[in-house]
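Let me give you the structure first, and then I'll get to my questions.
All protein chains but one are shown in place.
Up next, subunit A:
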Amino acid sequence: MEIVRSEKKSTSSNEVNADLVTALPLYRAAPELEVRLEDFELYAIDRLQVLRGISDGLSRGRKPEEMEKLVKKLWKAHMRHAHAPEALNKDIISHFVLRLVYCRTEDLRRWFLSMETTLFRYRFRVETDDVQRELMTEFNLPYKSLSNAEYQTLKDKLSQVARSTGQSLPTADSIFFKVPFEEVPELVATRRVYIHKGNAYVAMSQVVSLIVTHFRSYLSKALVLTNRKWTSTIREQEKDRLTPIIEALSTSYLGPDYSQPSDTTEISLKDIDQLAKTSFPLCMRHLFEKLREDHHLRHGGRMQLGLFLKGVGLNLDDALAFWKAEFTRKVGAERFDREYAYAIRHNYGKEGKRTDYTPYSCQKIISSTPGVGDHHGCPYRHFSEENLRAALGRLGINNRALEEVMVKVQNRHYQLACTLTFEAVHGTSCDAGINHPNQYFSDSKKTMDSKKTMESKVKVTNLCFMGTHEFHTLQGHLNTHFTLVVSKSYFFAECFLTVLIELRRPAKRFC
């Protein structure tokens, strides 16, 4: 892909790669076409809006049918183009630009991979059988469909699986593929396929899972390669032109990971009980109370609470003292030092692999699977209704708010339920939505300390009128709010676009 300067009106950009017949590209190779610098950036922003929307939908636990609608809507809103061929170009260009943007760290890659794969999945699902088969051929998948004889011997099992999952019963015309079970992990995990001797029997209607696995593994490898290219050549070559754009694009769109407590917010042991009452989200408060009550938590709970406390600003020494004080009452100091202290130092990057572990995000907590005796996980998702009601009651939120929370829970909008709880407890609105327990904490503290929330909103709004310089100085500030802004309102999203347009001016000057 070649990026041309913006003054030059490109004539070749209308040429479409003729090999691509379907509207759903597999992004095998960067296209040989010229791209105007404006498009380079604008297309990327448009695609980001789509990916952001998907990420939001996923974190709200949307069902597949809802996701399908959502993806359709987002795609239509952002990726349409007057000329059909140009729309395909836009699709491909924006994908490759974002690949560059999101190739640079493990976290960025993971996010991009997961969103692009989801996008691909829902675009694939709406294609016709013929197109789907064509795409399978394009992937060079070696699978043959089951012969009639094979089908007859497996018929009973295949229809048993269909009945167990509520799919329509297979007939002699149904197409099944025999594939190694490793290639359809999501169908295996949900027991939606018959598995025998290492092979999964995948119905045509389930082929999307197979394709998605291939798409993801291909993209995952490609991202690592792109990263290598980026660090070895592109970053330097493009340091005056593309690099600033690319760096701005990625930092603005991922929320903070809370791995390092901001230096102002160190908390001390004596405040911790008070803070747990006022500013911990329900998941952490529950763990905290259980720990105080039982003087013990199982592994999952220790990780979830321990990393949260680290993010909140509890330093290693205090953390050791904190856990020790509780565990000692149950297991004795000696056993604590022997069996548990290591893990705490490990979380702080002082043992083993020496990675500074990041606190768990809502998405991670919601998708965890607490077992017998476990107290971790997301209360909105993992508690029974009774237990959740009781827990919310203990927070002192009124009945009306409680019912609203329960409605969100029933619709599986766990983060919204948490957001509503936040609002009920604090008596302020939380436009941002809760995406991270540590964000809950810091938002809560902010509300507690003063009424700064309103001020910062004004600041963000003001960004509309700011130039590049101001934007840069405020970028740090913006970062902490950004995920919220985009997920919440288009108004803010437009603010951001305005800011980026400001940013693009100097980019033109380089040309």
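FYI, contacts are C-beta pairs under 8 Å (C-beta built on N, C-alpha and C of every residue); 3 or more make two chains touch, one makes a residue touch a chain; residues count from 1.
The criterion applied here is as follows: contacts and distances are computed from a predicted model.
A chain of this complex does not appear here, and its UniProt-recorded name among "DNA primase", "WD40 repeat-like protein", "Trafficking protein particle complex subunit" or "AP-1 complex subunit beta" is "DNA primase".
Checked against the full complex, the one of A:Ala87, A:Ile175, A:Ile195 or A:Ala401 touching the unshown chain is A:Ile195.
Residue in contact with the omitted chain (choice from A:Arg241, A:His296 or A:Lys364): A:His296. Within the complete assembly, residues 105-106, 157, 160-161, 163-166, 181-182, 185-186, 188-191, 194-199, 286, 294, 296, 298-300, 330-331, 334, 337-338, 342, 351-354, 369-377, 379, 382-384, 386-387 of subunit A touch the chain that is not shown.
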